[in-house]
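Of the protein chains in this complex, all but one are displayed in their positions.
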Amino acid sequence: MTDLPDGRYVDDAPYDPQASIQQLERRDLDAPNWVLVWRKFKTHKLGLVSGLFLLVCYLMLPFAGFIAPYGPNERNGDHLYAPPQAVHWFHEGEFIGPFVYPTVAEADLETFQWKFVADESDPRPLEFFCEGTTYKLAGLIESDTHLFCPPDGATLFLWGSDRLGRDVFSRILYGAQLSLTVGLIGISVSFFLGILLGSMAGYFGGRIDWVINRVIEILRSLPELPLWLALSAAVPSNWSPVAVFFIISVILGILDWPGLARAVRAKFLSLREEEYVRAAEMMGAPSGRVIRKHLLPNFMSHLIASATLSIPAMILGETALSFLGLGLRAPAVSWGVMLNDAQNLASIEIYPWTAIPMLPIVVVVLAFNFLGDGLRDSLDPYQQ
Amino acid sequence: MTPLLSVRDLSIGFGGGDPVVRDVNFDVAHGQTLALVGESGSGKTITCRAVLRILPRAAQVRSGEITLNGPGGSLALSSLSERQMRDVRGDRISMIFQEPMRSLSPLHRIGNQVSEVLWLHRGASEKEAREQVLATFARVGFPDPERAYRSYPFELSGGMRQRAMIAMAMVAKPELLIADEPTTALDVTTQAQVLGLIKELQRETGMALILVTHDLGVVANMAEHVVVMHKGRVMEAGPAAPVLGAPAHPYTKQLFNAAPSIPAEVAPEPPLPEEDLILELNGVSKTYTMRAKSAWKPDLLIHACRGVDLKLPRGKTLAIVGESGSGKTTAARIALGAEPPDPGGEVLFRPRPGAEPMQVHKMTRAERTAFQREAQMVFQDPYSSLSPRMRVQDAMTEPLEIHGIGTRAEQRARAEEMLRRVGLNPDMLKRYPHAFSGGQRQRLSIARAMMLDPSLIVCDEPTSALDVSVQEQILTLLEEIRDSMNLSYLFISHDLAVVARIADEVAVMRQGLVVEQAPPNTLFHNPQHPYTRALIAAQPVPDIDRPIDLGLVAQGAGSPETWGEPFRFGDSVIPSLVELEPGHKVRCHV
Amino acid sequence: KDLPALQEGSFWKTEVEAGDLPPIAERIPSDPVVVDLEAKGREFGREGGTLRTMVTRSKDIRQMVVYGYARLVGYDQDYNLVPDLLADFENEANRKFTLRLREGHKWSDGAPFTSADFAYWWNDVANNELLSPAGPPDFLLVDGEAPQVSFPDETTVIFEWSKPNANFVQTLAQARPPFIYRPAHFLKQFHVAFADEPALKAAVDDARVKSWAALHNKLDNMYKFDNPDLPTLQPWMNATAGKKIRHDFVRNPYFHRIDARGVQLPYIDTIEMEIVAPGLVAAKANAGETDLQGRGLDFRDVSILKKGEAAGNYKTYLWETGVASQIAIYPNLNYEDDAWRELLRDVRVRRALSLAVDRNTINQALYFKLAKPGSMAVLPASEFYNEENTAAWADYDIEQANALLDAAGLDQRDKNGIRLLPDGRPMELIVETAGERQEVENALQIVTDNWRDVGVKLVMRPLDRDILRNRVFAGTTMAAVWFGWDNGIPQVYTSPAYLAPTDQVFFAWPKWGQFHQTAGDAGEAPDLPAAQRLMTLAHDWEIAETDEARAAAWREMLAIHADQVYGIGILSGAPQPIVVSNRLRNVPEKGLWAWDPGAHFGVHRMDEFFFAE
Partner (left out) sequence: MALLRYSIYRFGTMILTLLVVSVLVFVIINLPPGDYLSNQIAELQASGQSAGVEKAEFLRREYALDRPLWQQYLIWMGFIPGPQGFSGLIQGDLGWSFEFDRPVAEIVGDTLWLTVVVNLAAVVFVYIVALPLGVLAAARSRTWVDYTSAFIGYLGLATPNFLLALILYYYGRQYLNIPIGGLMDPIYEGQPLTWEKLKSVGIHLIVPTIVIGTAGASAMMQRLRANMLDELGKPYVETAVAKGMSPSRMLTKYPLRVAFNPFVADIGNLLPSMVSGSVLVSVVMGLQTIGPTLLTALKTQDLFLSGFVLMFVALLTLIGTMISDILLVLLDPRIRYEGRET
């Protein structure tokens, strides 16, 4: 370091004109695209945990029957509206592994509630890998082995039982099979259509925009109610509830796209004026490419958020429609069906456990939300 | 006397990497100008942003202290609370960002965005603010401040946006102005005017100035102190006179040697041959409509180009210089078919010598694809022309992908190669555009345009953000390629020195019209038009003893009505372009 | 006759004192109904108070006509017919009915209620082409023959037929009675034969209707109870015009009943009837926002109602419902699919299905074992109650059910154990429901399990009530769920027509019912012997001269139903929660909650309920 007499400062480190500053750059950037995204995603702890959680949920779906101690429609006539039962480990200070106390129900004609009295002197250990109702693994392989079952002469209602004495816990597990799958089909349909048509309208503008917009307007100005009514009369009676539900979710999806399409269109109308879109076009990029590579990524956040938000709506769509006889119905089990049964005051005030299915919905949706958030963040160039 | 701002041992890094700014020290005193010059990507912008604490999210200040001394005592900016910092920003220190195009909100009118500073810090009413802002607009050289006030950023030319940015920073009369390449997008006359304004303001209010620039001429004209940076470090710092006059550090020396200049002694040149034109603009005009204030008033018409005729022979460079907002970019965009001209104008492109000319605006899909392979553009605003969510690698290989050239590996290799040629490290391929310095982005843009080996490139101010040494490198590259591949350039620039170096013919534009056109040497030797003369006079020279002659500049840059009789034009009477001598056309009444 | 000393109540006191209203002695008939509350085991009450209650649809304000239950002839608590508005009536072999009105009886606006009101109705309404294009109501026609109606004096009306009309008086006592009288003095202003032309025309224009007939029809609907200007004989009169959220009904100053202490009934001054969403009735009741509520409450609400008793200051009684079956499954004998129809017409199949229902479990799960499992049969309160009918095919007997189904030719099963129809289709019995009652769905859930044990797959399909009805009427429903017969407590004078295929709303034979109702225009003639026999018996009852003959017809018809299992009843006598304010007195703790006969609170005489201090 030198300070010259005229007040100048001159750096005296060796100077190499050829050296380029870029050698200071971080090398770790040199990896395929998805690795970079994944690397960034990993730093989003909540997103990671949520993703893992959802993965586990989906992996569990085929094995719902194995994990659930009871069948989805297995009734226990003597334990109606049984409250959640605790699994104990210590009996009179002594460790004897997981066990439950057998309970007996008494009708209380004062309050008109069932009173459950546990026999605390008679611990009954849970059974593991035991035989119970038959179910189909992944819908194919018949089996009757359960991870754990209620001991003989006792019940195991981890999350209580409902009006017909069905185990809420088991039903939630079975319900997941439908709630986590079929509803998503509707979302996919609506997203596919919404993005496709919305981006076409927004990007091309002009006549295409006009036509798509009129279709959207017309579709939206006709309420769905008449359609549902017509459908509820027209769906053949011998269709299985799941088939009906499937069709309904597809139709829901088909009807649902205009909202998204308009959002996409609006955004694209302004994005298409951006210079980089111009640049891509001037390089000769075909429209599809411009939409996919330049426009959509800039709307990704909105799309991810919208997708996450549609999930609860789709899971619950059936509750609204069951009002018209179009929803999913027994013997099929889904979270919506369970909540539908819980729509009365008594379920809130006296048997709150019948409303437990709300929890998995919230948890799953939150997980999707955080996953989407993590994804969003790792795709966001400004967050490094 | 305590300096207004002192920066001590400032180090800044990104993520976990080595610092990109290391141990930077400097002081700025009241009323003084400090010029920050250096290599592109050397950390000038980052340093300035650190003062205002608006670094990118990924950046951290590793060490250092920044102190602002004022009448009320000294403030350690680095440890101020966010709330206190808010009072400093915009009020005591304001900043002109390097890329004015992106730094303005696209959805708000310019006037609104500029006045906001006054509302915030001066408690001005809407009307007071408006008056002040309009006055400032006029001073930074907006020909029609009212129109600018109501415009949206996308309706303005690059230079106009930059002037808006300058106005925004100055309108509140801060104690310290940080100007990050404030005049890159301005033609030299406007630049002279703006610099004059800044100086005036400094005299009036004692404002201090940190001027980041690559233009050594500007440094010479403005600065009392100079700090030279390279690779994040200060190479040399000190008073302007000795640093400019007798650079001590090898890097400084190298830098000054690289500075181009308008050749002093020139002889007229023969005109360009007229055969084998690759690009021809015939009578191209462009009129924009600007939404009127209310739905009932008729829309405002803006004539961006008026009857522009240009001919570009194959393998040559046609440069367009001219006032900011005179329609240069518009003409270039029309030339490449990005925008249609008004009816009557046509653009012809000949892919091969002797081939049938194609009408750029009436092409079939196949022709268009072929044309787009041959003709590329380097955008004036490199930031906006790169998709913010696309890694540089993808942006670079995109043209190849579109035209289906090469395998992925080949495409990547070519991208790396091109990056290296423009002086960037291939490592940077994985970054997003926002993680580059202004000059780096500009080079990316150039590299991308060359990916396809086109035969025509329209360069809209390709080197405005580059320091002279890198600029030198890029110009050499352009020339090399031109000569080896017989490439043609339509080259838009403000820097007459650059034009002098690279162009085979120069067209000078003013208010949508070409006012003079000639080969560069002819033009510099015998400039006819008052505006051309003003341009030449306004070109700053890196020598403190040769300040710009503002009088001459003002005369030529004034409104066309003030010009000498032969050149005068108004809205209705426009003299035609007359060929005074072979290859030298001037718009005048003869 | 000695009347107790009459007391002027406080409600109308100001009007009486101002001379706007005559004193009580002039308001009530000279021979009012004097209610001896003590004899009925009730308390004497005091006048005053406002009773809040809720209904779920705005057209249900007509419930006040039902609850008020002032009929020409009405049932008392023991379901005996007694004259009410009438002072008296005579029945001569069901052919000639002489109705005697009370002397001095007045409409709620003070105009006398006389035989002229009957005459107006008969001559100018029922037999007016425009007002009643189809002529007098069906119940007055015996084999198409209209009665001879005469009005010998102010208080006498005589209906006379050549053949017996056994149902005449009972019909007058229905929850929804035919009003064979109208306030002539009021309606004449809107009748073209009496009104003054320009005034009528103005009124027609005012009401924005097309003709005077439309206006007349609109104004004189005594059952809808939606015209506050229309004089009434009910205990409370409508005091709120238009479609409102809450309707007020105030005491009728001319009401014809008094208590033995000379206090004019009703005791309660005002009834506030609020229209509330069906799902919120329980919540509002729980919050103590009602004083008397049965409608809109379900057994499943009992626990929550009990819980709110203390805070809400009310009690929850459990009454019995009066329908023959709380839940009944009707296999459609007129189903459009031939194979299925044949099957459902096979009595063995129906019996098997009934046998395979585990009624006790349903009772436990849904009704706390408080209902009575059994087939669709009359309730013990009826004189025709027969234990055997109730028990017929109602045991839970899988073995017998299987045997019956096998015998019916359904002995093939698929790999899931579902029986196969003769044409090879699996036996998937689709049961459609109105989707309004959760208990139905829950019960069917259990039935599904039960039936699976006998190789029948039940597919439940909830629909909207209207859609269900239309589907059933069209024959596109295989089986439907509804209540059992509305009237579960028939008496000998109750017409048994509803046991025979005379009405399409009995979901087992919609087409046969249509055939009868349209006199052969639509539907199909009953072609099963048992059904034909039911028709004969219903006719027998009508022409029967003696109670014995009628009772015999009744018994045989009930036996046929028990044997043929047209509707698979699951249980009856389900408890109906009744919420009663702690301040409200004279509400029976045990009662029958029945529409007809019963009119819900009607037979329990709501006008005798009162608020304690």
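Chains: A, B and C, in written order; residue numbering restarts at 1 for each.
Simple rule for what comes next: a residue touches a chain if its C-beta (ideal position, glycine included) is under 8 Å from a C-beta of that chain, and two chains touch if they have at least 3 such contacts.
The shown structure was predicted, so the numbers you read here are calculated from the model rather than taken from an experiment.
Considering the whole complex, the hidden chain is in touch with A, B, C.
Across C:E17, C:E103 or C:D138, the residue that sits in touch with the chain not pictured is C:D138. Of the listed positions B:L77, B:V117, B:I262 or B:A534, the one in contact with the omitted chain in the full complex is B:V117.
The omitted chain makes contact with just one of the residues B:P340, B:P357, B:G558 or B:P575: B:P340. If you put the hidden chain back, the residue from B:R102, B:R163, B:H225 or B:R391 that touches it is B:R102. Contacts to the hidden chain, counted on chain A, fall at residues 46, 203-210, 213-214, 216-218, 220-226, 229-230, 233, 258-259, 262-267, 269-270, 272-273, 287, 298, 301-302, 304-306, 308-309, 312-313, 315-316, 319-320, 323, 336, 339-340, 342-345, 348-349, 355, 358, 361-362, 365-366, 369, 376, 380-383. Summarising the interface, chain B meets the missing chain with residues 52, 54, 57, 86-91, 94-95, 97, 99, 102-108, 113, 116-117, 120-121, 152, 154-155, 168, 289, 291-292, 295-299, 340, 365, 383, 434. Mapped onto chain C, the interface with the missing chain covers residues 56, 132-135, 137-138, 208, 210, 217-218, 242-246, 272, 274-280, 283-284, 286-287, 289, 464, 466-467, 470, 473, 503-504, 513-514, 517-518, 521-522.
In this text, only the chains that are shown with their structure count from here on.
Just count the C-beta contacts per chain pair and the biggest one is A-B. Mean C-alpha positions place chain A and chain C at a centre distance of 49 Å. Averaging Cα coordinates per chain places chain A and chain B 50 Å apart. Under the contact definition stated at the top, not a single residue of chain A touches 2 or more other chains. Residues 2, 4, 6-11, 13, 15, 17, 19-27, 29-31, 33, 36, 273-286, 289, 293-294, 297-298, 300, 379, 381-384 of chain A touch chain B in their complex. Per the touch definition, chain C reaches chain A in the complex via residues 279, 282-283, 286, 300-304, 306-307, 361, 364-366, 368-369, 428, 430, 432, 435, 438, 441-442, 444-446, 448-449, 459-464, 467, 470-471, 478. Across the complex, chain B meets chain A through its residues 14-18, 20, 25, 39, 41-42, 56-58, 154, 230-239, 242-243, 248-251, 254, 336-338, 368-369, 372-373, 376-377, 379, 381, 384-391, 394, 398-399, 402-403, 423-425, 427-435, 452.
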